[in-house]
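Apart from one protein chain that is not included, each protein chain of the complex appears where it belongs.
Then we have subunit A:
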Amino acid sequence: MTDDRTPPTAQGDEPEIVLDVQDAVRHYPLRRRSLREPRRSVHAVDGVSVRLRSGRTLGIVGESGCGKSTLGRLITGLETPTSGAVRVGANGTPAAAASGRGTVQAVFQDPASALDPRMMVRQSVAEALGGVGRDERDRRVDEAIAAVGLTPDFGSRYPHELSGGQQQRVCIARAIVGEPDLILLDEAVSSLDASLQAQILDLLERLQRDTGTAYVFISHDLRAVRQVSHSVAVMYLGQVVEQAPAEAFDRGLLHPYAVALRSTEPRILDDGVEPVERVVLRGEPPSAVAPPAGCRFAPRCPIVEDHCRRVAPDLVEATPGHLVRCHRPGDLTLSGVARADAGTPAEV
């Protein structure tokens, strides 16, 4: 797969690739209950390929357990892939080797748990600056604390003296202080309330404009993902089922799961884009231990056909920069089933 998610209209000198995931697989072996039992494993991430260029944001959405956080851990090098390759940085170092070199940083979901309660803010931020002289370290820590909109006196406070939003700003300061090529934002705004979310997202966008850092933004919240991402990947059961430019998320979604996800997004007012019918999926995702033989979404798909249950679809490029893993791409849209002759009606 060779998608680089740069719009075709981009200028000739494209930013360098800072994340290159090729067919990454991560299985977690399960403990056997008896010696005769075959070895089984959880297929957390099952053949994901993505690329990301400097200064851009890749959004990853999906429901709980779809493997998006595992993908995040592969990208940060905190886990090594069972097979496939994860390369980060301008010179394509394997993520596991780059881990801890300051190439990749991360901001986690719960800021209270991401800061050591016994370390002052300065100490936490300075942790990302190993092997830097004291004077320069102090200067860069001050800069980072200022860059995330905190006053210098926060440096000598402890995490429990800070609000959730302030804590998350400190985490962001720690992530940017070492000037990484790539920052993983793993549900980074999910634990904050709506107005704080907006503030933090604005902050992240501003920092990206200033520093050119690439983001991988993992969330179950489609709206937040779409707001900050240049390109969005939808994951289902360890695989990317659709990857589209952010603009396509308002009307051009092709995979029925992505459509269902988009249709259930809560809206305050009808924004006049399209009349949206909620596509409610029935049942739970199948077990990641024994994924279905055909399309992994088939058991829950509103427009499933026999063919889908037998043959697993490949991820193919529908239009430039827009990939989908479906035998009937585009047959389910936000306004219902597009082609009435296509078979099973949608469950709406």
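Assume a contact is a pair of C-beta atoms (placed from the backbone, for glycine too) under 8 Å apart; a residue touches a chain by one contact, two chains touch by 3 or more; residues count from 1.
Throughout what follows, contacts and distances are computed from a predicted model.
Chosen from "Pyridine nucleotide-disulfide oxidoreductase", "RagB/SusD family nutrient uptake outer membrane protein", "Diguanylate cyclase" or "Xylose transport system permease protein XylH", the protein name that UniProt gives for the omitted chain reads "Diguanylate cyclase".
Only one of A:41, A:83 or A:113 touches the absent chain when the whole complex is considered: A:113. In the full complex, subunit A contacts the hidden chain through residues 76-78, 99-102, 104-106, 108-110, 112-119, 124, 127-128, 130, 153, 156-157, 160-161, 171, 174, 178.
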